[in-house]
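On to chain A.
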Amino acid sequence: MAEASGRGRAPDAPGPPTVVIRGGTVVDAGGERVADVVVRAGVVAEVAPGADVPVGATVLDAGGCVVAPGLVDLHTHLRQPGGEDAETVETGARAAALGGFTAVVAMPNTDPPVDSAAVALEVLSLGAGATCQVAVAGAITMGRSGEHLAPMGELAALGVRLFTDDGTGVQDVAVMRRALEYARGLGVTLAQHCEDAALACGGHMHEGEWSSRLGVPGVPAEAEELMVARDIALARLTGARVHFLHLSTARSAALVAAAKAEGLPVTAEVTPHHLALTDAELAGYDPVFKVNPPLRTGADVEALRAACACGTIDAVATDHAPHPPERKDATLEAAPPGMLGLQTALAVVLAALGTAGDGRAPLSPQAVLALMSWQPAHIAGLDRAGGGDQGGPVEPGAPANLCVIDPAATWEVDPARLASRSRNTPWAGRVLTGRARHTVLRGEPVVVDGEAQR
Partner candidate 1 sequence: MPVAGPVAAGAEAGKGCRRHLLSVAELGADGIEEILRVSDAFVEVGQRAIPKVPALRGRTVVTLFAEQSTRTRLSFETAAKRLSADVLSFSVDTSSAKKGESLRDTVETVAAMGVDAFVVRHPSAGAPAAVARWVDAAVVNAGDGWHEHPTQALLDCYTIREVLAERAGRKLEDAGVECFDGLRVAIVGDVRHSRVARSQVLALGALGAEVTLVAPGSLLPPSLEGWPVAGVSTDLDAVLPLIDVCYLLRLQIERGAGAFLPSVREYSASYGLTAPRAARLAEGALVMHPGPMNRGVEIADDVAALPQSLVLRQVSNGVAVRMAVLFMLLGSTGTGDAPGLARSLGSDGG
Partner candidate 2 sequence: MAERERRLTPPRGGVFVPRVQVLSAQDVHRALIRIAHEIVERNRGLEDVVVVGLQTGGVPLAFRIASVLEEVEGTAVPVGLLDVAFYRDDIGIRPVLPEAATDIPGDLAGRLVVLVDDVLFTGRTVRAALNALADYGRARAVQLAVMVDRGHRELPIRPDYVGKNMPTRIDEQVDVSLDGVVLGDVVPR
């Protein structure tokens, strides 16, 4: 709750009000300590217990909470330009801020796609005033058609660090090789949506026991694993960095683990839903559970959780994919794949990784935050090393992009009350534990007590 306080100090110079985050435990890459955080002029001024509160300061109560660098989502679909009936940059950013994110990377499968400077600039300018930082990923190929390389140099000059044809994978191995070599020269990272189109063709859910029972054409795990294996080989061949988007199978994780052991420059992300839900959810043919890559088996979920625990997976990314109700509420085969994720990610990941599993200890809050804040910030080039201001650490002089997380807060997911324009969340009606109480973007409290401020 924001309140004025008369304690001690003289009021500050005019400008945005000082923010004091009081009573929480600060957790960042450096460790964990009980401390208040004072934010002045967009920057962290003080991190110490019992900080003085100047007159006119905004106080954010962080009792029982974790104060951390803001979460960073490597993989969000903001749908603008071209898909505004599902989401806009503004509504998506608001959903992100409510989820504790201070930065998102917007995927390029818009209409037109982000394969030119003009479209990239449009998205960046739409994001300029938004409630979280909007970075843009560019397409690898023109039109995402997998044939001709997109102007990665021109886009990199605008600050684009991540390129992907997400929505599809680059099918032609020669094209992918060339793209990787070119990217290496530019110092940018290519991210792959691993899906072999020929094997996946016609599938609407994971191919296995459930798809056979339900009579639905399926996508075998191998459709993803083949491309993971291929791009690991290409990473070896070209020396370029490869980031794997939304891995969904146990074997994909195993392939990445082996590649890392070999010292190859690969990174990988996993979605919250692939850490929590299985293909059994499709028993009622409800398209809200239809997603690409599809929900897999319980064994895959367990393996991915273990991969998060042991460092094979570098980041959790939401793959927030809004679709308007009239398109999503159709037969399973006709509905587009995709789920909302920004507002529910934190709670889902805390439940999936923060609990013990099969021979796996629960992850500490710091380990979870690593997966959701500074590691994705690093991959996206948004951290200090990349010239950005995300990911912490929380120390005097650092840009104030912070989230205050209440790990015990319970809330029921009501699709109509989510900030997104769309309603397609698989968690509708379920009670989740864990929520961002406050979010601070460059010193501005954009979410206070779970309410967006603008």
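Assume a residue touches a chain if its C-beta (ideal position, glycine included) is under 8 Å from a C-beta of that chain, and two chains touch if they have at least 3 such contacts; residues count from 1.
The candidates were selected such that all candidates are chains of the complex that A comes from, given by their letters.
Since the model is a prediction, treat every value here as computed from it, not as a measurement.
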| item | value |
| --- | --- |
| Candidate touching chain A in this complex, from 1 or 2 | 1 |
| Chain A residues within the candidate 1 interface of the complex | 207-209, 211-218, 220, 280-281, 283-285, 326, 329-335 |
